[in-house]
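Every protein chain of the complex appears in place save one, which is left out.
So that you can tell them apart, the chains are marked A, B and C in the order they are listed, and the count of residues begins at 1 in each.
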Amino acid sequence: MARTLSFTAALNEALHIAMEADDDVIIIGEDVAGGGGRKDQGIEDAWGGPFGATRGLIGKFGPERVRDTPISEMGFLGVAVGAAATGLRPVAEIMFIDFLGVALDPLLNQASKMRYMFGGKARVPLTMRTNVGAGNRASCQHSQALYGMTVAIPGLKTVIPSTPADAKGLLLASIRDDNPVVFCETKSLMNSEGEVPEGDYEIPLGTASVVREGGDVTLVGMGRTVHTALEAADALAEDGLQADVVDLRSLYPLDEATVLASLEKTGRLVVVDEATPYCGIASEIGALCIDKGFDFLNAPVKKVTAPHTPVPFSPVLEDEYMPSQEKIVAAVHEQLGWNT
Amino acid sequence: MARTLSFTAALNEALHIAMEADDDVIIIGEDVAGGGGRKDQGIEDAWGGPFGATRGLIGKFGPERVRDTPISEMGFLGVAVGAAATGLRPVAEIMFIDFLGVALDPLLNQASKMRYMFGGKARVPLTMRTNVGAGNRASCQHSQALYGMTVAIPGLKTVIPSTPADAKGLLLASIRDDNPVVFCETKSLMNSEGEVPEGDYEIPLGTASVVREGGDVTLVGMGRTVHTALEAADALAEDGLQADVVDLRSLYPLDEATVLASLEKTGRLVVVDEATPYCGIASEIGALCIDKGFDFLNAPVKKVTAPHTPVPFSPVLEDEYMPSQEKIVAAVHEQLGWNT
Amino acid sequence: MISREEALDVYQQLRTIRSFEEKLDTMMKAGKMAGFLHLYVGQEAVAVGVCSHLNDRDYVSSNHRGHGHCIAKGVDLKGMMAELFGKKTGICKGKGGSMHIADLDRGMIGANGIVGAGIPQAVGAALTVSVKKTGGVAVAFFGDGATNQGQFHEALNIAATWKLPAVFILENNGYGEATPAEFAAPMTDLAVRAKSYAMHSLVADGMDFFDVFEKAGEAIDRARKGEGPSLVECKTYRFLGHFVGDPIGYRTDEELNDWKTNRDPLPTFETKAIEMGLVSADALRRIDAEVTAEIEAAVASAEEAPFPSPEDVLTDVYVTE
Partner (left out) sequence: MISREEALDVYQQLRTIRSFEEKLDTMMKAGKMAGFLHLYVGQEAVAVGVCSHLNDRDYVSSNHRGHGHCIAKGVDLKGMMAELFGKKTGICKGKGGSMHIADLDRGMIGANGIVGAGIPQAVGAALTVSVKKTGGVAVAFFGDGATNQGQFHEALNIAATWKLPAVFILENNGYGEATPAEFAAPMTDLAVRAKSYAMHSLVADGMDFFDVFEKAGEAIDRARKGEGPSLVECKTYRFLGHFVGDPIGYRTDEELNDWKTNRDPLPTFETKAIEMGLVSADALRRIDAEVTAEIEAAVASAEEAPFPSPEDVLTDVYVTE
């Protein structure tokens, strides 16, 4: 049975299921309980995480397994790596992906490399939950979409759901994966709702999903931009153009086959990403198309991304900053030579 | 007059010139002097930097301007950012780019964003010198080529010279640039020698250089891989194929015009990078070609990069890990359909 | 001690910060503003007590809760208000917003959205004034939560090792977001952390302007004289939520009310300053009125000001000339 749940509620449900099923799963991060140690004062989890995704866990699983941390991202992520390598299955929360600035090493030089540098003998089943993206007037240090950085690091997997149902299934799969996984939750989607199946299910990492079918152009999105792409597909349909919309879901491993199959069908591809343009997923998809999809291409691959600038604060600027339906439509028109 | 100098000596010369010309230039980093405070014991700069590039500076410019730091990368890079924003022109050394794991925030969230987030009113003339690349049996935490990460960050510039002469001219230009610049020095080139002009000169950031001319295929390299590409060009010449070899020199700003002009001429492009394959410069060049160079392309753009793995220690493995002349030649053959 | 004139000035600043923040709280809750606002209400005595010792050649770095530091360091109120409205006339052209207010001409080198990141930057400013021998000092403001960041540790160590003219103002308000300080460190008295760097430290009652003024004065004096950095822990409390919209719930009403009723820095200052014969209640009420008017004017001018144009998103990334 599916119910309508918000993204946050779907994540919360996945965490409950994962902790119930496996005693080794623990949660650590800033304010994951929040005032969680003041049970004597009747305060259990005042916040339950900055977005509420960890609410109720401390009450059910206790303070041994749900730990508020000091504001020490590098430290507690390093702790999570050490715990993962020695038998726990930690879910660590880096509140905003921007904070990788103070927490990169445990991912870059530790979790990702342990298995390899120790000759295949380590397992680091760490999941790092983190919030990404712009659109909430949170300005440039709380709005980045830095998953390109984690995709670049061999040894990590990176996931970004676009719906509550996928969020639940992908989070369960991530927690149970024996590799370190960066799990990205999109800020502007946290309150959005969708049908979510009950019970325990996993969506395998590395599988994209075609969320709309159409033969004229492929729109590739991830997280929020799946929705922008769907809006653009509606607009394009009014022009008589049918778009395939591919939701990557997993950025590494990347489901190249699904992307290429769609490209083979349509001959045109626009990739939409709310990250900045250089050395990110959009460029990666472009490079994939030109390498393995060369024979399918009828038009240049277009990137619709944020500009190469920090995220501005002013609503007027931030709205302009985000990839929009209009920009996607314009890119498709450009591919078709409609506006030259 | 040009003389033959090593990479290290050319860098050293640039630092001497920059410090002499401008009192605001200061040097900070681990062991940039090394025992530099023991003048009383006759010890002035025992190391002069891990590779010797800062030798002689403390003797000439004093300990006020040449500062050994504690092993506190995030801290001293943050100090350098603060100093740059308030009127100094610091050259900070992060010994190996891998250490961005513990030093990213001052670049990611501070230096790069200050000008923008303060409404165009800040200048952050910071140069971060750092060592990149594999080939020296230094294993996976001292061998990465992470410049893709800094290219992705709006507000930064990223530079990587392939010859001692370029190293000197690019370093002088970087230090004098009013923006934060990540200056990458390739480990495996530090002892290589080349002609270096005397005196003070700058090579503007954002200009690639065509280091070999040929009409059949474009090989794009940077740092060490320029040399690998040149070797491959020699090998290709034996097959009767003439390669254009483009040395990017500056990764951001990227000299798109030079790359596209070469592609227009040759119709085929192979990009060679010693970094890992995803979300790096190689993919960026691919995405550039497919977007703005679509009409020029006669063949898929091929990436010759390191594999998506950490850098292995064993010499046998590390040699296999590195992009080689043979792999470049094979990629060109593949483009020509010679091996299908 | 301070003069009568200075006392009026101090009160004017305390009141400006308080009213500015309360106005923001109201407007935000009424849906008139967007963004992430961390208000300083309750902690005013710290910013004012410290900045009273500073002038334009001195630097201040701040954190996410930065409005008070900016106002006390003399950043233009209208420019700040317009910034918070995302207007083109904002002090940062609307590009930064609350967590990124800076005014380098005034020595305010930036609020900061990354906990702890402003601390090494203040040390960098101290390095600049030291190398350039300007006679200035640099002050970093940060919270109890920030003392658990690596950057706090690294920056204090560097400042102490290099004996730079830096002063570290630790505003211990007992919480980092929803987490009480005692769950983030094994003790709540944090001044002891200076010992790790053989650094001078002091503890001040952060609700009492006079105590902050004295302790910060000592620290700043030492720094100016070349005697090296100090850590000043100011015990304080924030009266509002962590950010506007915080459901709170992690602290009791009794705790809050105790601080508000008995230790509010404004009445505390007023009582003491009147007792000391420095000010009259009437003069303070006149200031109250002036401040209210000034803030209303700032709001009006911010509301009327134009938004940036969409194309402005692309400018100010690099120095291009």
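Definition applied: contacts are C-beta pairs under 8 Å (C-beta built on N, C-alpha and C of every residue); 3 or more make two chains touch, one makes a residue touch a chain.
Fair warning: this is a prediction, and the values are worked out from it, not measured in the lab.
The residue touching the chain not shown here, chosen from A:R65, A:R137, A:R249 or A:H308, is A:R65.
Only one of the listed residues, C:L77, C:M199, C:A273 or C:V313, touches the absent chain: C:M199.
Considering the complete assembly, subunit A touches the hidden chain via residues 26, 64-65, 67, 69-70, 72, 74-88, 90, 102, 105-106, 109-110, 113-123, 154-155, 157, 177-179.
What subunit B contributes to its contact with the hidden chain is residues 30-31, 34-38, 41, 43, 46-47, 50, 68-72, 74-75, 98-99, 101-102, 137-142, 307-310, 312-317, 319-321. Taking the complete complex into account, residues 148-154, 157, 160-161, 163, 183-187, 192-193, 195-199 of subunit C touch the chain not shown.
Simple rule for what comes next: only the chains that are shown with their structure count from here on.
At the far end from subunit C, in terms of centres built from Cα atoms, lies B. Averaging C-alpha coordinates per chain places the centre of subunit A 31 Å away from that of subunit B.
Centre-to-centre separation of subunit A and subunit C, using mean CA positions: 35 Å. Of all residues in subunit B, those that touch two or more other chains are 74, 102, 105-106, 109, 113, 116-117, 154-155. Touching of two or more other chains is recorded for residues 90, 92, 94-96, 100, 112-114, 117, 150-151, 317 of subunit C.
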